[in-house]
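Please find one structure pasted underneath; my questions will follow.
Here the complex is missing one protein chain, while the rest keep their positions.
Chain IDs A, B, C, D and E follow the sequence of writing; residue 1 opens each chain.
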Amino acid sequence: MSPALIAALPFLGALLPGLLIRSGRNVAAISCGTMTLLALIGLCLHIPAVMDGQVITSSFTWLPRIGLDASFRIDGLSLLFGILILGIGLLIILYARYYLSKGDPVGQFYTYLMLFQGAMMGIVLSDNVLFLLVFWELTSLSSFLLIGYWKHLPEGRQGARMALTVTGMGGLAMIAGMMILGNIAGSYNIGDILQAKEAIQASPLYVPALLLILLGAFTKSAQFPFHFWLPQAMAAPTPVSAYLHSATMVKAGLFLMARLWPVLSGTPEWFYIVATTGLFTMLLGAVIALFKDDLKAILAFSTVSQLGMVTMLLGLGTEAGVIAAVFHIINHATFKAALFMTAGIVDHEAGTRSMKLLGGLRKLMPITFIIGTIAALSMAGVFPLNGFISKEMMLDDAIHTSWAGHPQLFGIIAAIAATFSVAYSLRFISGTFLGPVRDDYPHHPHDPGLGLLFSPGLLVVLVVLIGLMPMTMAGWLVTASANAVTGAATEPDLALWHGVNAPLLISGAALVIGALMVAFHRPLQRIWDALPRPEAKTIFDAVIRRAVRWAQAVNDGLHDGRLARGAGMMAATIVLAGTFAWITGRAGPETRAMLPISPVAAIGFVLLIVATACMVVFHRNRLLALVLIGIVGLIVSCAFVYLSAPDLALTQISVEVVTVMLMLLALNFLPKVTWVETGGLRRGADALIATMVGLAFGGLAYAIMRRDFAFDTISQYHIANSYKQGGGDNIVNVTLVDFRGYDTFGEITVLGIAALVIYAMTETLLIGKSARKLANWRHDQKRAGDRHPLMLVVATRLILPISLTVGLFIFMRGHNQPGGGFVAGLIVAISLLMQYMASGFAWAQERQRVPFHAMIGAGVIVAAATGMGAWFFGVPFLTSAYGYFKLPFLEEFELATAMAFDLGVFLCVVGAVMLALNSLSRIARRTGESTNRPATNQAPPAVPKEAH
Amino acid sequence: MNHFIIAPVLLPAIIGGLIILWMRHDLLLQRVFSTVGSVLLLGAALYLAFHASTGEVFVYRLGNWPAPFGIVLMLDRLAGMMLVLTAFLGLVVQLYAIGSGWDRKGWHFHALWQFQMMGVMGAFLTGDAFNLFVFFEVLLIASYGLMIHGGGPLRLRAGVQYVVINLIGSTLFLAALGTLYAVTGTLNMADMAIKVAALPLSDTAVLRTGAVLLMLVFAIKAALVPLHFWLPSTYANAPGPVAALFAIMSKVGVYSIIRFYTLVFPGDSAVETLVSDMLLPAALITLIVGQVGVLGGRHLGRVAAMSAIASIGTLVIAVSMFTPESISAALYYTIHSTLTGAALFLIADMIAARRGGDLWLTLRPKIQNSGLIAAMFFAAAIAAAGLPPMSGFIGKLLVLDATRLDPWWVGIWATILITSLFAIVGFGRAGSTLFWLPFQLQRIEQQAAAEGRPAPQSPIPPKLEPDEHIQDIGDAVSPTLTFAATGTLLAGLVALTVFAGPALRMTDSIADQLFSPHPYVESVLVNQEGARP
Amino acid sequence: MDLFFEILVSALLVIGGFFGLVGSYGLVKLPDPMTRLHGPTKSATLGVGGVLLASMIYFAWFGAAPSLHELLITLFILLTAPVTGLMIAKANIHLQWTRDELPPTGTGTNWATLSDRPSLMDDGADLRLVDEGD
Amino acid sequence: MIAYALTFAFACFGIALLFNLYRVVIAPGVPDRILALDTMTINMIAMLTLFGLREGTEMYFEASLLFAMVGFVSTVAYAKFILRGDIIE
Amino acid sequence: MSRLFPHPILSALLVVTWLLLVNDFRWGSLVFGMILGLVIPLFIKPYWPYRSTLKSLPKYASYMLLVFWDIIVANIQVARIVLFKPNSQLKPAWIVIPLDIRTPEAITVLAGTITLTPGTVSCDLSECGHALLVHCLHAPDPAAVVADIKTRYESRLKEIFA
Partner (left out) sequence: MEALVAIAIGAMSASGIYLVLRLRTFPVVIGMTMMSYAINLFLVATGRLAINKPPILQNHGAPDFSAYTDPLPQALTLTAIVISFGMTAVVVLLSLGAYIEGGDDYIDMPESDRREDGNAE
């Protein structure tokens, strides 16, 4: 079976429970089990080839450019781990079927479990480190889901997050490490990397890469100081714990260290980091495990310890160490899975996992007792179980290791750790099964059915068999995998009995002392409890809590919703970056002479500066600010006239009046005064930023104005062709409707959309809460009588036709003289607005026959249609045409498609301006103001006769 | 081909125009027209992208004026990709908006949507610097309308800020364009590239200032720190589908940076590496700020918003290298982060609709469809945090790979990887609070019920009173459609992962084209048959 | 003849400038808002009128073609200045004057600005005025 | 001669504009400010006309005309605002 | 005819306006101006519902000349007051002018005239439109001002407006 398919089968299996979600536990378990079994069979089919020393690979290109390929390999190491993952997985699937209750979402459980299984298989089968990383992170994610499976338990959620955080962190470090490794080796392919030992170890980046990769491995394998997540993960359902912490997740780190052992090991860095960490973790985990009361906590810390032991063995960098490590991986998987399942059974049956509430189950649950005891004894390293053999090998390696010139240190610590292992194992047995039967178990414990017992039972059988016949049962696998790691072709000698040697003596002593420690557990516990010790979980929680608080503080402080903060930062950044760009460049001499300052200009300048200064000083009086805006606009318009930009002047001044009207409409509601709310310091800082901006912007303008263009500008073409090609004398207008008509098309769309936005928002304000607010609105202003003064009404009625004529004139002449569709549109809009102001909204609205919306839509479509008309002549969008025509008795006149386009502009402008102002005034009318139309039923003021 | 280039601009413009002209009062008709329009738009985008993929650069001379005197539209591979991405996102999110009923929360949703599309498409297609400004404004003004769609005090207030900041941005844009025009005398981007290359040394100060100001404009749009302050409140308060659509808006800024600083101001011009030197530190800080925001998020909308900022940081890190590999990585990441950001906001909206509009990351009762939404959230969060198996991981690898030769690589890698952890923790907390914590409440209630006790008061009573500006599940026209739309985005991410190879080949070819701009310039300025003299 | 028009134009310019200045000076000098209203509404009209007239004559005589369009601006200003004055006066009345301070209308009704009845031009009042006849 | 007259007129209207500005800024009430702004517009028209006269061009006629229109409308709007708060009702 | 030309005087005014705008007599402009004179009044007809017509155009022209003359005189007077009369000697006054004219157009013209002429500004109308409030800059004898206005302007306007 292809390695890819083997890796894929669990993922396929993950889909099934989801699809069969209503079918219940059996279907889910069977389907998942089948997939697992298939994969296992597929894997086992490769055993002969692997035993021959072959490496089976298959590869699919995925991201060839960076060397991420979906490559798979099966060698001895993959085989070992694959068998563990799938084999124990199969047992877990079975066990979980009986462990989970009907109320649990079983479909989810199996999906997560299969996802996890697939991820693990991916790790062990990957032949590309980047590809391996994918699965590596997937195990973190799927274990997050598994650990948090019981969502209602706070411990479950916390444990899941903690596991994700720690292993996720390691995974991230590993990404960097793997990429460095791949860059040194020139390939991410594991086969290639394994060949590059010299290059890697000679690289200056070897140590960083090593550290980063080990960070990944240590976090995953719960090595000190990252060991704390593992016990927290015990909140998961027991089948999960049994799976993750015996055979799979935590072993991933070990797998990785073994996988990269050929290229990373053998250096002092490797030895001191890996072996030391492993040794210390072994001791630490064992010690802590002794003082835990929760069965699963004991097992968890024991796992930490046992993993430390394997790490230590790998860290030795010797072949013997690897063999012992590999063998212990197998042994640990068997007895630890059995132990977790036992603990699960106890929990399931007795209703508690706390040893304070347990004891004496030997009589009530004899089969469980036997299974648990055998497994625990193996964990203790008791003859003749499999744990014994690998522990002996470990002790043998340890006492022959010299650490920083201390030949004994390693052995002594290993021996102490072994003693504690004995102690917690024995305590597990005694605290659970031995002692008097109690009458206060939460439930009524008895042996469960075969469904729950089968898996641990089978594992215990293996424990015994491997112990008795290590070569037969596991020798081949250990050989294959150890050789895959070391690259050698040796046949390890696994034997139960090596004669009486130092390790055996140590073991014996450990057994005795361990038993004594269990006997004197109470005083030891008291000492332990009295010892001040950092609780890793507390520290982690505190770190995370602080980090989150800090992040919240930074986030809240930074994004505090103050506009001035953002705008000020923006302004300062712009000025600083712009200035930096300027000073790092070169600015040649000022080539243009200054124009003389005429008195007119001087007066205008003084007015502008005074008005601008007043604006800053008096802006709190809002109406005055508006008046000042009017003045500034007026002067700017005059400046445009002065600076040869009549079109701009027309546009600016007409836009300004509409803007002022808009603001007046809004100011009707808004407060009329802006109170002083900022301190002097803040105002000073703002003034500083403002000054910076002013200086920079003015300076830039000055620098530009005093220099000539480096090249001819493209506008020379426009000047030359405005009449010849565009048929108009007003170059600005021809530019707008022809050379750059597309800009104008976008521009009128903007205007139209603006009106739509305003309309839409008004509609929203006129419903719901805001509408109720408006209905009860109290204006803060005293109102005069005479809404529609007679003289005003009459005058505006006369002005309307005149200004329409003016608008038409501006429109028609725009192509050749200042003006055009935009200004014309504004003039017409303003003259219509005059009617609204003078005679009232309802009165004017009654006379308004074309809906403004339609005018906008029509404007955009007229402009677009004019542009598309060009297509019929096979020329691009907006290609203009014009011609001169002559009617009898009259002069020649010009017709241009640009005029049709300008008509679109005109319509859009009128529609948009009117719609916008209309919408605003509708808000005002919603505040309960009557209109002049519905008021007709009111009696007109009586005219006393005597007045005549 | 011929006139087809302009279709992505005209099609939505005309549909938008027709909607306001004739369908103002008929939502059903609007929906049909708008959807058909979006489908056609996607078709047009695919058609154009297909043609562009040959490597040919297509030029459309508006008004038949010769370049550089008129405005030209430009279609190359990059434009083609952005068109497709936009049209795809637009269609999917629009379907979400219809399904969720958001489009009936206020007026003119569909018209504004079409105009929004018009603006974005126009920005991607234009070959003229000032025209880019115009279409930026089109897309902005439409986005204002969409952002405040539905109203509500916070949304309107955030809208004011959004508009004001963008007005400053527009002002800056004009200043930059004025400066560049003053020194080069042209607005056409290809022509400007030639002028920049030929610029006498005495004028570099003005040019550099213009180039940097322009970069800052795009950085504002892209929300690069410290120009990002507008983003969190805007995105968090925008209607869900609108925030989702905004995922493409920040990309317009990034697109413009890529376009301008490969074509007009390449590193060997007088601008030198000024822009990339400024972009890189800003991008790193952006990434940090974004991920810190994810870590410290109290509100899912803001978490998603900060995640969007972080993705911009990652993206701009890649951009700032300005190598073909890094631009290719950036483009891949663009697709990824657009889809991811959109998916996150849609999911947040689905949650909000079931929580009375409440996205605070605090204990609330379990929501309807919790499992499915949780699964979607999980997938989107994985993508956002850059974990496998979603495309974020590949994107991250690509960015790491593209930066490995930079002298700052250690800092870059460390920032990217460490901040990823922030994201993992932040999203982990968010997901756990949103989807797991309610089970605790439920369990307590169930136990209480089983024991006949009155259920304890939940810590904070749920806010389930729908206000008019809050989307409620009861307003949804078709929840199925919302799931389908969100699922489509996630499927897009999966496809981007599985077909990362082909995707990267595409972005590689785009980057290659960007780094050999000669054919581009040639097709704009030299081959002008048929244009007016 | 040129000299005549030169003198005419110059005189108009001087007159315009003078009245323009006086009008604005009145705006500064006069004691209260109502009196200040008199300055600009009159003097400024003649001021700008003089200048416009000067321009018209100048271009008509010295320019290429006769030009009368300044007349349009003059007319426009003459048309609007009274309305502007009225509106500002009403604003002043609204802000600073009460019924008692103003003389009675003599018609038994109130001044419109201080009234709380609908405006004369509302509800078809213009029609009513027409019906009443002169 | 015309040149001197022009200069005189320029000076007059220039000073007038300064008076107007003074009244806009320093005023007991808003109507005064509005009046001053209105006068300013009128004076600006005069200035524009003088400028056109000096430069011998009639290119600025449209601008003057528009100033007149716009000045009227904005003055009415301001006054209406003071009178009624709502300028379109 | 009246349907086609709702405001014949207005139409003429528009033709003149157009020609002034074009500022260059051509037949084409005249034709176009006449078209405008035809179309625009139709377009604005709803905005000007109750037209009142001028009874006598010559009388109106002579009235205009009178007002024009008065404006010049007024300016000189006001200039003297502004420049030379100290504020303390100023005698501002409100006066009320009872109106005999009724049409809005006539009232408007009268009020406009008052504002444009010597030292007086029309300030308000009574609710019923039968009295006009005028402010005088310097009016030692208010009654005389009232009489002057009524005879000099109002009586003429009464004849002009139908």
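Worth pointing out:
Throughout what follows, a residue touches a chain if its C-beta (ideal position, glycine included) is under 8 Å from a C-beta of that chain, and two chains touch if they have at least 3 such contacts.
As the structure is a prediction and not an experimental result, all values here were calculated from the model.
Shown chains touched by the undisplayed chain in the intact complex: A, B, D.
Checked against the full complex, the candidates A:633, A:789 or A:857 give a single residue touching the omitted chain, namely A:633. Only one of A:25, A:161, A:245 or A:853 touches the absent chain when the whole complex is considered: A:161. Considering the full assembly, A:706 is the residue among A:706, A:779 or A:847 that touches the omitted chain. For chain B, the residues in touch with the chain missing from this view are 130, 134, 137, 140-141, 144-145, 148, 151-154, 156-161, 163-164, 166-168, 170-171, 174-175, 177-179, 181-182, 187, 233, 236-237, 298-299, 302, 360-363, 429, 432-433, 436-437, 459-460. Although one chain is hidden here, its contacts on chain A can still be listed: residues 157-158, 161, 556, 559-564, 567-568, 571, 592, 594-598, 601-602, 605, 608-609, 612-613, 615-616, 619-620, 622, 625-626, 629, 632-633, 636, 639-640, 642-648, 651-652, 655, 658-659, 662-663, 666-667, 669-671, 674, 677-678, 686-687, 689-691, 693-695, 697-702, 704-706, 708-709, 713-716, 718-720, 722-724, 729-732, 735-736, 739-740, 743-744, 747-748, 750-751, 753-755, 757-758, 761-762, 764-765, 769-770, 773-774, 816-818, 822, 912, 916, 919-920, 923. One chain is missing from the display, and on chain D it is touched by residues 55, 57, 59.
The definition used in the following text is that only the chains that are shown with their structure count from here on.
Farthest chain from chain A, judged by C-alpha centroids: E. Across all inter-chain contacts, the pair with the most C-beta pairs is A-B.
Each chain gets one centre point, the mean of its Cα atoms, and the points for chain A and chain E are 73 Å apart.
One inter-chain figure worth recording: chain B and chain D are separated by 48 Å, centre to centre, where each centre is the mean of the chain's CA atoms. Shown for chain D are the residues in touch with two or more other chains, namely 10-11, 17, 30, 34, 50, 58, 61, 65, 69, 72, 76, 80, 82-83. Taken residue by residue, chain E touches two or more other chains at 17, 21, 23, 98, 104, 111-112, 122, 124-125, 127-130, whereas all remaining positions touch fewer. Against chain A, in their complex, chain D makes its touches with residues 7, 10-11, 14, 17-18, 21, 24-25, 30, 33-34, 37, 40-41, 44, 47-48, 50-51, 59-60, 62-63, 65-67, 69-70, 72-74, 76-78, 80-89.
Those residues of chain E that touch chain C in the complex are listed here as 17, 20-21, 23-24, 49-50, 52, 71-72, 74-75, 78-79, 82-83, 87, 90, 92, 94-96, 98, 100-104, 106, 111-116, 119, 121-131, 133, 135, 137, 158, 161. The touching residues of chain A, when paired with chain D in their complex, are 599-600, 603, 606-607, 610-611, 614, 618, 623-624, 626-628, 630-631, 634, 637-638, 641-642, 646, 649-650, 653-654, 656-657, 660-661, 664-665, 667-668, 779, 781, 783-784, 786-787, 792, 799, 803, 806, 810, 817-819, 823, 827, 830-831, 833-834, 836-838, 840-841, 917, 920-921, 924-925, 929, 931.
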